[in-house]
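The structure under discussion is supplied below as structure tokens; questions concerning it will follow.
The complex appears here without one of its protein chains, the remainder shown in place.
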Amino acid sequence: MTPGTNVLSLKNIHKAFGGVVAIQDFSLDLQAGEIVALVGDNGAGKSTLIKIVSGVYTPTSGEIRLDGEAATFSDASSARSNGIEVVYQDLALADQQPVYMNMFLGRELTKPPFGLLDKARMRREAQGLVDELDVRIPSAASTISDLSGGQRQGIAIARATHWASKLILLDEPTAALGVAETARVEEQIINLKQKNLAILIISHSLDQVFRLSDRICVLRRGEQIGIRETASTDKNEIVSMITGVS
Amino acid sequence: MNSVKTRLSGLDFQQLVVYIGFLAIFLFFALTLQDDGFLTQRNLTNIILQTAPATIMAIGLVFALSAGEIDLSFGSIVAVSALSAAVVMQEHSMAFGIFAGLGAGVMIGAFNGLLVAYFKLPSFLVTLATMGLFAGIARSMTNLRSIPVLNETFTDIFGSGKLFSVPSLVIWTIIGVAIGHLVYRHTKFGAHVLATGDNPRAAQVSGIKVPRIRFYVLTICGACAGLAGLLYAGRLQAARYTLGESDLMTVIAAVIVGGTALKGGKGSVFGALIGSLMMGMLNNGLILMNLRVSDQMIVRGLIILLAVAVSLRDKNR
Partner (left out) sequence: MKQLIRHILSGAALALATLPVSAQTVGPQGESATLSSAIVVADENIQAVRAGGHTAALLWHDQSDFVNAVTAGATDEFTRFGIEVVATTSAGFDAAKQRSDIETALVKKPSIILSLPLDPVTSAAAFEEAKAEGVKLVFLSNLPSGYKHPDDYAAIVTDDLFQMGKQAADALAAAMGGKGTVGWVFHDAAYYVTNQRDNAFKTTIENDYPDISIVAEQGISDPARAEDIANAMLLRNPDLGGIYVTWAGPAEGVLAALRANGNKTTKIVTLDLSEPIALDMVRGGNVAAIVADEAYELGRAMAAAAILDLLDQDVPPFVVAPAVTVTSDNVAEGWMQSLHIEAPKSLSAQ
């Protein structure tokens, strides 16, 4: 990947449901190792945008480019096979299964000759991953329902990290967490940056957005209000962009 | 502490309770019925033979429940399958009979699966309806008559035969449990079944084709019921519309006691086998205790209640 190439490039994205316009004329470029925060009030269109990028929705018009190549995603699987992972608000974890099975959910490893599950390897790799990302859980064999909210979020992020080769979308990753757990998850997100992944994060917490992001993109009622460098803006400016009140 | 818990997490309390319960009941009968032949090889073999069809049905139900679905129709499928095999074998060879019996099971299961997976109807209601539908079809197939099965190869393979002095029904039980366990615990399909029952949305966003899983588990239930029908036909050397009718509650109880969650996402094929054997052992032991019929029913009901209560207790902790 040459530096400067946009991992993700959205141009003039437009999405309407019947007559209702959800997103109009949205454009954004995302580079490797960059964190962009998507902010806006409820109903501003943040989730719709995430779903467009992750292949759940097809845009009504506009262009999506991945590494400079035009991309169309027919469904979530095809976005995933292109190296895009999503961490959902509800985490999408199977609670009664062990950590390692969740880590490989839908992409389980098998071994020859009969194509049976290679549980030992999945467990080993999952353990390596949680250790690397410093997700503190008893073991990769723990059952998800025995873990705390922060640990679960850690698992969800670790899973996305493991499978994403280009881009991770985070939808409210710390909404349900306490202060200490939030801090740990934020550390993990910053670690992802070092892996040279592009990250698009939705968050309600402006403090968090300012702690994590390189740039901030503001949406209001489906309209792209503007993009700011985090370093050269402040909360007041962002708040007034979000609310439309100056 | 953590490491102990981790080591036990594969075999948690819910899944352990069936083994403890089984052992407790076994020991109780072994001690109290010493002189009544409970521990004789003949009696213990009987228990396995008598529970073989229910065990096979239970394996199918483990898959359905684990995927968050239920099949109430398997008892009716058993009857249709047994009758189909018996009727076909009156005129044709054994192979056609087996094909007809299993085929009927697979097709009815697939019919349930189609309605649940692709017409998005709840499996409880679909199979409640098809339970009645196919019970009626079983009755009308032969006008309530019982059909004898005279093909001795068939009755040997599916009923009273032996291979290396092991009764064929024992072999069927072992094969069924082995394949069921392997598929359930050690294949992608098994993992996807569990994920679907555990959190269908998570399964779906992970690329698992959730409707297809639902279709398959109900088809598997039908196939297992079809095999159970063949086993009944072989064992009784006849087929009858009432076969399987009374197995519904026993099999559900066996599966739940065996550590499979009613709401999906968790289960055990091996536990279902133990649960099924436990039900058979209860029937057997209570008869040998020479209890009155009403008392047999009361005691069995109480023990099942206790077992289910204990095995579900862990949930809320």
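Letters A and B mark the chains in the order given here, with residues in each chain numbered from 1 onward.
To be clear about the criterion, a residue touches a chain if its C-beta (ideal position, glycine included) is under 8 Å from a C-beta of that chain, and two chains touch if they have at least 3 such contacts.
No experiment lies behind these values; they were computed from the predicted model shown.
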Which displayed chains the unshown chain touches: B
Option from B:30, B:144 or B:179 whose C-beta touches the chain left out: B:144
Contact with the hidden chain (one of B:192, B:235 or B:266): B:235
Residue among B:53, B:97 or B:197 touching the omitted chain: B:53
Residues in chain B touching the chain absent from view: 36-38, 40, 42-43, 46, 49-50, 53, 144-148, 155, 160, 232, 235-238, 240, 242-243, 245-246, 280, 283-284, 287-288, 290-294, 296
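In the analysis below, only the chains that are shown with their structure count from here on.
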Chain A and chain B, separation of their C-alpha mean positions in angstrom: 43
Complex contacts: residues of chain A adjacent to chain B: 76-77, 80, 86, 88, 90-98, 101, 105-108, 110, 115-117, 119, 138-139, 141-143, 146
Footprint of chain A on chain B - complex, ascending: 2-3, 5-6, 9-10, 182, 185-188, 190-192, 194-195, 198-199, 201-203, 205-208, 261, 265-266
